[in-house]
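What you see is the complex with one protein chain gone and the rest in place.
Should a chain be cited, it is by its letter among A and B, assigned in written order, with residues numbered from 1 in that chain.
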Amino acid sequence: MTLAEIAARLACELHGDGACLIRGVATLQNATPGQIAFLANRRYRRHLATTRASAVILAADDLDACPVSALVSENPYLVYARVTALLNPPAPVPNGCHPSAVIEPGCHIDPSAAIGAHCVIGANVTIGAAAVIGPGCVIGCGAAIGDATRLTANVSIGDGVSIGRRCLVQPGAVIGSDGFGYAQDKAAWVKVPQLGGVVVGDDVEIGANTTIDRGALEDTVIEDGVILDNQIQIAHNVRIGAHTAIAGATAIAGSTRIGKRCQIGGAVGIVGHLEIVDDVYITAMSLVTGNIRRPGLYSSGTPLADNKEWRRNAARFGQLDDMARRLKALEKKLEDN
Amino acid sequence: MTLAEIAARLACELHGDGACLIRGVATLQNATPGQIAFLANRRYRRHLATTRASAVILAADDLDACPVSALVSENPYLVYARVTALLNPPAPVPNGCHPSAVIEPGCHIDPSAAIGAHCVIGANVTIGAAAVIGPGCVIGCGAAIGDATRLTANVSIGDGVSIGRRCLVQPGAVIGSDGFGYAQDKAAWVKVPQLGGVVVGDDVEIGANTTIDRGALEDTVIEDGVILDNQIQIAHNVRIGAHTAIAGATAIAGSTRIGKRCQIGGAVGIVGHLEIVDDVYITAMSLVTGNIRRPGLYSSGTPLADNKEWRRNAARFGQLDDMARRLKALEKKLEDN
Partner (left out) sequence: MTLAEIAARLACELHGDGACLIRGVATLQNATPGQIAFLANRRYRRHLATTRASAVILAADDLDACPVSALVSENPYLVYARVTALLNPPAPVPNGCHPSAVIEPGCHIDPSAAIGAHCVIGANVTIGAAAVIGPGCVIGCGAAIGDATRLTANVSIGDGVSIGRRCLVQPGAVIGSDGFGYAQDKAAWVKVPQLGGVVVGDDVEIGANTTIDRGALEDTVIEDGVILDNQIQIAHNVRIGAHTAIAGATAIAGSTRIGKRCQIGGAVGIVGHLEIVDDVYITAMSLVTGNIRRPGLYSSGTPLADNKEWRRNAARFGQLDDMARRLKALEKKLEDN
């Protein structure tokens, strides 16, 4: 594809040699002639001057410093994503069921869908057009997988779970495990039957080994366009609003509702029964213990430090209230003087 | 089942129409006539007045505010768990081995057990009466699965692991992976063979993608009635006391012993070689670095705040020791005056 064709298809401003043939995408540092690179993070700007790429996708501000042809865009990272997809269409997957797959009675599997080796599809499952169920996946009875959705490998889907269209589920993910619901009978725990389902919208990505529990009575809901990284834990009856992004190793406790377009950093903890409004951003490893009623950026924790220094300061944390009272007393004393 | 029958079976005090037929359980907000709802969390009390449920399970204190029939109990959540189980008995699982299951020689599989599609059962495994091994599970040589225990799907059980009766293991859980034991030989790590097993008691629930390592020389032990949520990491030679509950994403390092009836919040970290007594409660995302010798509720961390405000305060954390010394000096100066 020529640089001019790419520019036209992605509505970028072209600078330089439009006839140049682009065969692939690479980083500024490692691109070779015939490849297009991109500059979307200031951290990597120092590599622009020396890039061997044939062209670079960048913002207008960086154009003057670009030694080669350029595609200018307000959002170079988005153009990079689109060029990469354009130049690397996914390999076609042959449709049909692998002979080793076990498919229980009553399923509706679209003829254009692909069912991989050693899959187990429970009774009355529906699988949409062009869906791909990768090897080793287990899908429980009555579940529904939407058109063009792809489960990669060794994914476990519980009974009755519903997944929308064009979703992508990475290996080892579990959707529809029982919620962690127990009543106490003196010391013993009595299991609360988990009868709800999980409803996943369209265009959702679910990361490797991420777990999403089914609801107790009602459904756990992941709305359209949500993206979930690896090893996220989502408890029963959580609702995650459309287009919210959550980074890896975050855990969300039961019945919490998270708004739309939120961005939640990695390894964040969110306790149960909370409401978090739309457009909330939370930095990595924060703990959320109360409702968040206003959009904004939130954090908790303490900064990393040399261990010796940290120990000195951390020991004082347990004296903070005492220090605050003594400070107040000093202020009063000096005022009285 | 009539409300009177339910009241009698669960020893609740009945108020209102005992002849009313109950077909299912729902939340206060979404119940319809013919359903029973429950009130166990004050947070949801505002829905009581407008519920369309035919009856509500609640505490005596809430009875006056209840517009419909009621079952009164000191523990409404427990009654809700029991009613739900009563009205929703689990579907029967056909016994026998699926023809696609691979079963190595020397196994003792009770005829009432069910082995799912594409399971792999190693040599000399014992599987008890009415046990259910779901699709895609792998069980290592010499392991033992107790009566009425259920492994749901894609569970991995290591060689020689022993699991008790009436346990429930959610998808993707791994029980009996090698402990993380290495000796250092200059820069290189030399693996310590992990020869111990994992012994899981009766009535234990293990969450999705939770991992429990085998011991180095002796066993990792999960006592009776323990409940473990999803994505918990339990290292080698840990012992977890009976009826302890641990929420999702918690990690416990090697050789730590946790007492009975503890409740450990989500995303907690507990370092190795510690002793935690019975009846200890730990709030979410706390880090435990020393023994806990007294029952009680423990916490660590800092509260969530607006990021700008948090940055101002977090920067001061590194000056805490200095601040404490300066405060002391001021006090001394004023005393001397």
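Here is the rule we use: contacts are C-beta pairs under 8 Å (C-beta built on N, C-alpha and C of every residue); 3 or more make two chains touch, one makes a residue touch a chain.
Nothing here was measured: the structure is a model prediction, and the numbers come from that model.
*Asks:* From the list A:Gly179, A:Gly225 or A:Gly254, pick the residue that touches the absent chain.
*Replies:* A:Gly225
*Asks:* Which of these, B:Glu5, B:Asp110, B:Asp147 or B:Glu218, touches the one chain of the complex that we don't see?
*Replies:* If we include the chain that is not displayed, B:Glu218 is the one touching it.
*Asks:* At which residues does subunit A meet the chain that is not included here?
*Replies:* 25-27, 30, 41, 43, 75, 77-78, 80-82, 84-85, 88, 90, 98, 100, 116-118, 134-136, 152-154, 168, 170-172, 203, 205, 207-209, 225, 227, 229-231, 242-243, 245, 247-249, 260-261, 265-267, 284-285, 301-308, 310-311, 314-315, 317-321, 323-324, 327, 330-331, 334
*Asks:* Counting contacts across the full complex, list the positions on subunit B that touch the omitted chain.
*Replies:* 100, 102, 118, 120, 136, 138, 140, 154, 156, 158, 172, 174, 177-178, 180-185, 187-193, 195, 209, 211, 213, 217-218, 231, 233, 235, 249, 251, 253, 267, 269, 271, 273, 282-283, 286-290, 292, 296-303, 305, 309, 312-313, 315-317, 319-320, 323, 326-327, 330, 333-334
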